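After the structure tokens below, expect a handful of questions from me.
As you look at this complex, bear in mind that one protein chain is not there, while each of the others sits in place.
Now for chain A:
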Amino acid sequence: MSTGNPMVRFDRVSKRYPGGKEALSGVSFELDRGEFAFLTGHSGAGKSTLLKLMMQMEHPSRGQVFVDGLNLGKLRAGQVPYLRRKIGVVFQNHQLLFDRSVYDNIALPLQIAGYTPAEAGRRVRAALDSVGLLGMEKRNPIELSGGEQQRVGIARAVVNKPPLLLADEPTGNLDPELSAEIMNLFMRFQQVGVTVLIATHDIALVERLGHRRLILDHGQLHEDALIAGGQYV
């Protein structure tokens, strides 16, 4: 699957927070284009830090991060927004805005990227359709259930068709059935070519789905396990 030009590459990346705590130490890995991987580990293992480094929400103390061929260390501040437009991101607390409709929430990345309203409308409806929420455009997200809100968050993350999709505990607040549904959704995006990385501590779900798994333990990428006959090695 390797193209020699991975979507994500971490090269001996360490992150030490001002308090002295080392969140990541010497982490190296690659994610190929169109790959689907889980990022697991106990809480505080550095999962969120790793995702934030890709978004330029944090900066590594040592090492280099590449996203879509870009060396993030060499990115000017003015280019960061354009990096973020390549990355769809889904949070546990979904970060929706309750002062506007579902439609306006999902259309936000398109407005920012400079799509015309007509084009944006088409894409928003396509995104809503892909998460199974067509017809909910005019609702306020606060009226929706937790699972529906999470799906609105996913629609917003994918509406701009980013090549990379990151999710930080996307099923954290959901029951197992809804969690499986959300994971299915992510796998469907992978099938159309999106690179997907999902941070989760839901080991049972990860084991059941069987995909590449990156395990963080106290800041170290402990194991870069690959599937061997549906089993982790």
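Here are some notes:
What we mean here is this: a residue touches a chain if its C-beta (ideal position, glycine included) is under 8 Å from a C-beta of that chain, and two chains touch if they have at least 3 such contacts; residues count from 1.
Just so we're on the same page, contacts and distances are computed from a predicted model.
Remark: of the listed names "Cell division protein FtsX", "NAD(P)/FAD-dependent oxidoreductase", "Electron transfer flavoprotein, alpha subunit" or "TRAP transporter, DctM subunit", the one matching the undisplayed chain in UniProt is "Cell division protein FtsX". Between the chain not shown and the residues A:R16, A:R33, A:R139 or A:H222, the one that touches is A:R33. The chain omitted from view is touched by exactly one of A:H42, A:R62, A:R85 or A:R208, namely A:R85.
For the options A:V158, A:I198 or A:I215, the residue in contact with the chain missing from this view is A:V158.
The chain not displayed touches chain A at residues 3, 5, 33-34, 55, 57, 68-70, 75-76, 78-79, 81-86, 89, 95-97, 99, 108-109, 111-117, 126-127, 130, 156, 158, 160-161, 163, 188-189, 192-194.
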